[in-house]
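Apart from one protein chain that is not included, each protein chain of the complex appears where it belongs.
Here is subunit A:
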Amino acid sequence: MNRVHKPMIFSLTLFVFLSVFIFAKPEQTSAFSDQVIQQGAVGEDVIELQARLKHIGFYNGKIDGVFGWGTYWALRNFQYEFGMEIDGLAGQTAKDKLVQTTNYDKEKVKQEMYGTGTAPSGGNNEGGESAPVSSTNVPQGYSNNDIQLMANAVYGESRGEPYEGQVAVAAVILNRVNSPLFPDTVSGVIFEPRAFTAVADGQIWLEPNEQAREAVLDAINGWDPSGNALYYFNPDTATSGWIWSRPQIKTIGKHIFCS
């Protein structure tokens, strides 16, 4: 009796093992979502992309969840080596190839990214659906602290103004940096004595909201609703007669912008 059943039990066990292996594998590897991942993207897919490229030695930077230049070159070299079209976009072909050739251990990568087993929860990152990444995109030539400092100034000067008015105030700061008539740095322009009332009365140290930060990012990325203005003033509170002699460009909210 026993003798007859032994091979059967054996093959059954084998089948169970195999099936676990077969069914488990696709689940582990199909973590990429459907999106085509392009330079500048952030999130889970980018973490996976970086981890997989690192696994086969194309990427040697930090796994930070931001598709920067390092990831871009790694992906292009990967596409080149595997005879794909070299476009620096992680489309379906590239993702399939990566899944075939590499392993991705999500837990381990996460642990390396954050030092602990669990990813830091929330923090400043509202909207929990996007995965917390350990880095952020910054515009060329600016650091997050520069953006924060400008956001402070914009919030102190123009909270309560329409959005384009806030972008315009940020643009005036940048126009001044580029002008020979003013200091050459963001901090130099902001802290020029008597240049901004919010700096003089300390309102610059209020905690800026998200909108002020967005306005600063837009201005840095090229939006200038002020029309190249170097000055603006509130006609109700302006104390200097001189400012009225400047040619006016336009009025946004309570501010008159002039060149």
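The working rule: a residue touches a chain if its C-beta (ideal position, glycine included) is under 8 Å from a C-beta of that chain, and two chains touch if they have at least 3 such contacts; residues count from 1.
Everything below uses one rule, namely that contacts and distances are computed from a predicted model.
Matching "Molybdate transport system ATP-binding protein", "Sporulation protein YpeB", "Cell division protein FtsX" or "Signal transduction histidine kinase" against the UniProt entry of the left-out chain gives the name "Sporulation protein YpeB".
Contact with the omitted chain, checked across A:Gly57, A:Gly188 or A:Pro235, is made by A:Gly188. One of A:Thr93, A:Asn209 or A:Thr251 touches the chain omitted from the figure, and that residue is A:Thr251.
Looking at A:Gly160, A:Pro180 or A:Gly202, the residue that reaches the missing chain in the full complex is A:Pro180. For subunit A, the residues touching the chain absent from view are 33, 35-43, 60-61, 64, 66, 68-70, 73, 76, 89, 114, 120, 123-125, 127, 129-130, 132-144, 162-164, 167, 179-184, 188, 192-195, 211, 214, 217-218, 221-225, 227-230, 239-240, 242, 246-252, 257-259.
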